[in-house]
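Take a look at the following structure, please.
The complex appears here minus one protein chain, its other protein chains still in place.
All chains are identified by letter, namely A, B and C, in their written order; residue positions are counted from 1 within each chain.
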C-alpha cells in the first residue's frame, strides 16, 4: 500500500548504500575516529562556513536532543520550547529523564517567538521568587517545525539576539533540516544557522540516511562531550556507519539535492490537495503537509493509502499528515491524487 | 596497517549489506514495527527455543546495557557484576547516570562466581543496617567476558539458582555472544541462556552487523519497555535497519557461521603466539586473545600492526589484546605471525 | 515590622517546644524508630480512620513531594497537576530532577478538575502515538491549593473516581492541610482524604511545627519506601524531632485547634479588606488571602507591613498574598487594618 505515513519508510539513498558497500572491508578505528567521520565533519564545517565548529554524529533524533540538551544545561535549568516542540510532546520524557524540565511556551504555527521568549525571561528575572524556580537555561527550536513550518532569517536572528542577551544557548533541532533549507523562498541557510545558533543538528535519518544525526557546535562542544555521549548510550562502536553516510550526503550536494526533490514532490502534492478543495491545516512549505479530512473520508482513504493521524480538528474532522520522503516519485504523488479522485466520485 | 585492535574495524558481512540493498526501497513502518524486525524476532525466539520471549533491537551495547538495566531495577537497587564488567569499567558511568549503583565483586578470569554472589546477598540481608544500603537488585554477567573467557553450563546454572533464590533477575551481556556460542568445547547454548537468564543481549555490532543488539527477555519484557527505550534515546525511527540485519544473521545460521570462523582464526593466532613462546595473560577460548608483551617489543610491534592496550602487567611488561573479527582471514593471521618473526630476528 | 509574608515566619507552637524539652534527654532509637514517631503515626492513623495506613515523617514540603512522587511513578510516567501546582512552579524542578515530567493542566482557581483529567487521559489513550509520550502516571493536587482554595467532597470524589478508573494514584499535597480542614463550611475531612487518595501529606512546617510533614499512604507505602527516603536525603537521624512534634500536634486536637484559629484570623482579615473595598483576587476560605493592590499603594504599604508578591494583575495592579499563621493574633490583624486606614487617608 502506498505510504505517506512518514519520511522514514524507506531505507537509504542508493548512493549511500553503495558507499557503505565500497568501504565495507576497510579497517577503520572505532567510535568516530575513522577517516570518513573526520572527512564528513570537515565537509559539514565547510557547508556551514564555520571552520571552528565541533561536529559529532549520533544515531537518532531523540538521542541527539537528550544528549545535547543535557550537556548544555546546568542542574537548575530547563529548556524553553514551543508547546508543540518534539521534546515537549513526542520523546517520552527523554529530556526530563536527564533531570531537566521542558518549559513550553505557546507556539505560533509550531514556532517559538522571540517576543514570547523575552517576555518569559523578563517575567522570570522580575519574580522575586525566581531562585525557587527552574531557570530558563536554553531555547529549543525545530526547523522545519513539527508542523513543517519555517523560521525566517529575521525570526531566527531575533531569537538569537534574545538568547545572547540573556546568556542562553540556542539549539536548533534539524531532524528535517534539508527540507527546510531547500524550501522555495526560505532565507535561512546553513551558515546563518551556524551564526545564530549555539548548537544544531543536521538530520540524516529523515533525509536519506539509514540513521544518523550530526550535532554541530559552532562555538565548540560542551565539556567532555565525547564521554557524555558515551554515558548517554549514544556512541556507536562502528562510528564509520555514520561517518560514511554523512560524508556521502555532503559530497556533491547530495543532501541538498534529495531534499529539494522531496520538497518539489510535496509542493506537487499540496497543489493537488488544494486544487481538489481540501483545506490545509496550515501552509507548510516543506515535505510535511497537514490536511483536514472529514472523518468518513479519512476512514475510506486509510484503506488505500497510509498517512498519519495528527490531531482532531473538530467533532467530525481530523488533521492528518502526509509526509513526502526523499524517495517519493511523481508517480506516487499522482497515484495519491487518483485515489483521492476515485474516492470522491464514489 | 593490519589491525587486530578490535572486532569492529570492518563494516558488515556482505550478505547483510546485500539484504539492506535489496529491501531498501520497500516502504516499511517505523520504530521496529516493520516486517523484518518481526521476522528477526521470530527467528531469535526459535533459536532460543523460547516462543514466549520478547525481543527488542537497539543500536549499541552500552545503550542496551543502560536501557535494560534501568528497566529491571527498582530505585533502591543496584546491579552486581564482576569488577572487570563492562558496566563497571568502560561505559563512562552509563548505569549510574540512570540513578543506579554498580556493585562490583572480585571476578575470577572476568567471571562473577555464584558463591561470591550468594555471600554478598547473605551478608546484605544479615546486616541489620541493610535498609540504609543499596539493595542488590540484579546480577550482570558478560559472556564471553571482557577477557574472552566463558561461563560453563554449571556456572551459569549456579548463578541462575542464586538469583532465583533471592528474586534477582540475571542479565547476560552478549555483545560478543556468537564467539562464545561457537567456542570449541563450550556447553552453553542459546536455549540454555534463555532458560537461565531473565534478560540477555545478542550482539550484532561485533558479530558482523553494522550496528545493533537484540535484547531478549525470555519471560517477557519489563513494563512499557518500548516507551522506556524511546525515553532512553534508544529507539531508531528506521527500525528496519536493525530488523533486516538480524533477520539475515539468523537466516541459514549466518550468525553462528561467522562466529565460528572468527574463533577458528583466533585459535590459529593463539597457537602462533604460543608456538613463539609468548605468554598468554589468560587462556581465552574466544575471539579476543590477551598476550603479555615486553614493553620494547610492544613499542616496535605497534608500528606495524594495530592492537589494543589492556593493562600494565608489571614495570616492563604490558597486557595487550588482539581481537579477531568475523572478517579476519588466514592471510591476516599469517601476516601477523610474519611480523612477529621479523621483529624477533632483528 | 508586622509580617504576613508567609505562614512560616514564627517558630513552633509553644506546646511543641515544651514537649521537645521534656523528652530531650530520653535515649531513643534513630531514623524514625523511636516511640514518639510510632505514637504519632498511630494517632494519625486514628484521625484518618485508616488503621492500615503507613505513615512516614519527612522534614520539608518539596522534599516530601519529590520523594513521594518519584516513589509512585514508573520511569515512563509523569505527574498531572493544575498549572498553578507547587510542583509545577515553585519547587525548582525537584520532580523533574528525579526524571519525571510534570504534566500541567489549566487549573480553575488553582484546582485540577476531574473532567479535565479525564479528557487528558482519554486523549492520551486515543492517540495512536501514545507509546512515544510520557504516560500520565498519577494526579497531584494541593489542598488548600496555592491560592488558598479548597476542593469539595464531590470534587475530590470525582477526581478519585477518574484516577481509579485509569489506575492512577491520587496524591494530595497537604502542606497547609489543617487550614483546609478547619475552613468553615468545608465538607472534606481527614477520613474522606484517606478514602479518596492513595497518598497525602499532612503539613507541619506551616501549621505550628518547627519542620516536618507526615506522608500518609492509606493503602500502604510504595515498595521499600524507607530506603527510598534515605536515598533521597530525606531521612533524619534524629527522627524523634518529627515524631515528638507530630505526636503533640495530634494530641488533644492541637493541630486542628491552631488551624481553626488561623482561619478565624484570616476571615477577620478578609472582612477587613472587603469592608475597605479592596478587591479579592479570588475568594479564599483559608489562611492565605489574595488581594489586588494598585501598585502605588502596594509600594507604600510594603514599607510598613510585609506581604508577598504573587503576580501582576495588570499594568498598574498587582496580586499580593497576606498569609496568616497559627501564631497570628487579633492585634496583628487590627494593626494591619490600622495601617491600611492610615495609608488611605494620607
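Operating definition for what follows: contacts are C-beta pairs under 8 Å (C-beta built on N, C-alpha and C of every residue); 3 or more make two chains touch, one makes a residue touch a chain.
All figures in this text were calculated on a predicted structure; none of them were measured in a lab.
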- [ ] Out of C:236, C:263, C:293 or C:319, point to the residue that touches the absent chain in the complete complex.
- [x] C:236
TODO: Tell me which residue among C:37, C:97 or C:287 touches the hidden chain in the full complex.
DONE: C:97
Task: Selected residue (touches chain absent from view) among B:7, B:34, B:91 or B:247 - done: B:91
Task: Identified contact with the non-displayed chain, of B:28, B:63, B:76 or B:186 - done: B:76
TODO: Sort through A:71, A:95 or A:262 and give me the one touching the missing partner chain.
DONE: A:71
Open item on the list: If the hidden chain were put back, which residues of chain A would touch it?
Closed with: 31, 70-71, 74-76, 99, 131-133, 135, 223-224, 226-228, 230-231
TODO: Touching the hidden chain in the full complex, which residues of chain B are there? Just list them.
DONE: 75-76, 78, 89-93, 96-102, 127-129, 131-134, 309
- [ ] Tell me where the left-out chain touches chain C, residue by residue.
- [x] 2-3, 5-6, 8-12, 14, 17, 20-21, 23-30, 59-67, 91-94, 97, 205-206, 210-211, 227-228, 230-238, 240-241, 306, 327
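Everything that follows uses one rule, which is that only the chains that are shown with their structure count from here on.
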TODO: Compare the CA centroid of chain A with every other chain's and tell me the farthest one.
DONE: C
TODO: Would you mind pulling out the distance in Å between where the CA atoms of chain A average out and where those of chain B do?
DONE: 33
Task: Cα-centroid distance, chain A relative to chain C, in whole angstrom - done: 42
TODO: Could you list the positions in chain B whose residues touch two or more of the other chains?
DONE: 227-228, 230-231
